[in-house]
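This view holds just a subset of the chains, kept in their places.
Naming follows writing order (A and B), and every chain is counted from residue 1.
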Amino acid sequence: MTVSYTGEVSTCKGFGCFLKLLFRWRGSIYKLVWPDLFLFLGTFFSLSTLYRVVLDEEQKRVFEKISNYCRNYGNLIPISFILGFYVSIVVGRWWDQYKSIPWTDSIAVFVSASIQGQDEKGRVIRRTIMRYCCLSMTMCFTMISPRVKKRFPSLDHFVEAGLLLENEKEIIDEVNRKCAAYHKIWIPIIWASSIVTRARKEGKIRDDFAVKTIIDELNKFRGQCGLLISYDWISVPLVYTQVVTLAVYSYFAAAIMGSQWLVKPLKGDNDEEIDLIIPVFTLLQFFFYMGWLKVAESLVNPFGDDDDDFELNWLVDRNLQVSYLIVDEMHHDHPELMKDQWWG
Amino acid sequence: MTVSYTGEVSTCKGFGCFLKLLFRWRGSIYKLVWPDLFLFLGTFFSLSTLYRVVLDEEQKRVFEKISNYCRNYGNLIPISFILGFYVSIVVGRWWDQYKSIPWTDSIAVFVSASIQGQDEKGRVIRRTIMRYCCLSMTMCFTMISPRVKKRFPSLDHFVEAGLLLENEKEIIDEVNRKCAAYHKIWIPIIWASSIVTRARKEGKIRDDFAVKTIIDELNKFRGQCGLLISYDWISVPLVYTQVVTLAVYSYFAAAIMGSQWLVKPLKGDNDEEIDLIIPVFTLLQFFFYMGWLKVAESLVNPFGDDDDDFELNWLVDRNLQVSYLIVDEMHHDHPELMKDQWWG
């Protein structure tokens, strides 16, 4: 579920509102970084102990030379640039994906406004169209989100959940047998548009405008589902992700050696250096760079299991309930028209 | 309320127009930064006094070593990069949010042009549709802005303000009882579209085009409200904000030590250094980096209480008044058609 904190940063007073965000655990950098951090510190102190306790003077010299080499050349790795550009792309895609999530509200408003009749026929038509939209959307979500897939592992689970009826399932199975290669999220949309066309013929829809509006909207809905699948299918190119990951990890592999406190550092340089045992600033760097990479890791698939990921199962329930509310309970029912208090 | 200064920078003459902007207090960097600045300076001078007065020679050497360490390694923190990319994202979202704010003018123009009748029925219809739009918008604003929430803490306050009638409130309460989990800002929009459909049936609207236009516009209006809620709900990922905040604060934590004026600085380096007591350039850096972070802090939630935040309460009043003006007082009333002065 999304970690929301906008309410806490509504005003920037005193020492600023971002400071208090540092003391959160859910969705935080600490929660994401700690395993890597432990590995880093473990290796660091092992090597540190090796250097201080085990090695003889000769070996210490070699150790120091390697450490100096790592220290000098580690900065050649252009880590902040590559991370900055990469994270920009990932964040851009992340928000585009959110904006592509289909909501059924538009269709529900149009269906409620256009398809008439409080009788059973009218109600079945309106409810079925909305159910088909939710079905199409959920079929799409099972393809991109492991959590929704877990909830609906097969078509039978759709039937159980009431999104699909038994006779409809048979048709989908039939089509799947004929042509198994491609996804079928468009089937319920086709059904819905057939129902709309029939409703027009049977006079449940008053005018051609409404037919066009609903079918356009259904088609847009299908397009958004398809776009989500495209985002899932075509990730940021693997090469780019690998380049960035390699850069960050090799940077810190070098830093494990390079940030060791040496008894005898580079000659004539900073021989007054203090030995703090813990490499404070390297740890800070670890938080920044590794945290930046984790930003990318948790955003690259916004529909997964991370704290900050969007909960599509919630959306399935919400869309179904709200669209039934709109097209059935609230249908064509508005409060009595009365003069407001400024009537003059 | 937004701090507007475009009028003062309309021309870039003499020493430039930005210089005079430096002498403003409302919405300024000084107002945002000063508490942090005092904290920074306080700590700095405490440590400075400690070093100059309290410590003995031996301890001074340790202090100097720590200071040198902070000075050398503080620059490893990639603060300007990370801030640049982060602020870019925040500024982008900030402007997108402004553009998502729904204005009722479009709907009012369409309603005024399409729904006929100067009789009471016609007026009630037009006014009620606009009131429902304002109601939906205000319900949305209470979810994203603490200031609007304060003004309308409950549905009763909507009734008091005249945005909601008593019988309408009961319906909303009823729906809330049935399904409490999700927001209900779409209810007034559904009502409005029902009124439009009925007005068409009763002949108050001349043609089907107008129905489609108004319902499309109502739906767009609802979509914009929904988008604002999404922006509020799905912030810039917490991890990213934490990484940036950590970077800036730890940078200046290091700078408190690193910018101390040492009696005996790094051997052979800049032993001719002067002691200015106040670390002038570190202060300037503090203004830049901390100010940059404060830009992000005040923009990350543009509907809060900051000087630079957008006043949604003002918009509620403005939209209600202007839409009543358009659909009621100005309705279907244009000045007599006369020849203009270039008539030839």
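The criterion applied here is as follows: contacts are C-beta pairs under 8 Å (C-beta built on N, C-alpha and C of every residue); 3 or more make two chains touch, one makes a residue touch a chain.
The structure displayed is predicted, hence computed values, not measured ones.
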item: Copy number across the full structure, from 2 displayed chains; value: 5
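Operating definition for what follows: only the chains that are shown with their structure count from here on.
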item: Separation of chain A from chain B, taking each centre as the mean of its C-alpha atoms, in whole Å; value: 24
item: Residues of chain A that touch chain B when the two form their complex; value: 2-7, 9-19, 21-22, 24, 27-29, 32, 79-81, 84, 87-88, 91, 94, 98, 103, 105-106, 109-110, 112-113, 206-207, 209-210, 213, 270-274, 276, 280-281, 284-285, 287-289, 291-292, 294-295, 298-299, 308, 310, 318, 321-322, 325-326, 329-330, 332-343
item: In the complex with chain A, residue positions of chain B that touch it; value: 32, 35-36, 39, 61-62, 64-66, 68-69, 72-74, 76-78, 81-82, 84-85, 88-89, 121, 124-125, 127-128, 131, 144-146, 162, 165, 167-168, 171, 175, 178-179, 181-182, 186-187, 189-198, 208-209, 211-212, 215-216, 218-219, 222-223, 226, 230, 232-235, 237-247, 249-250, 254, 266-267, 293-294, 296-298, 300-301, 303-306, 309, 324
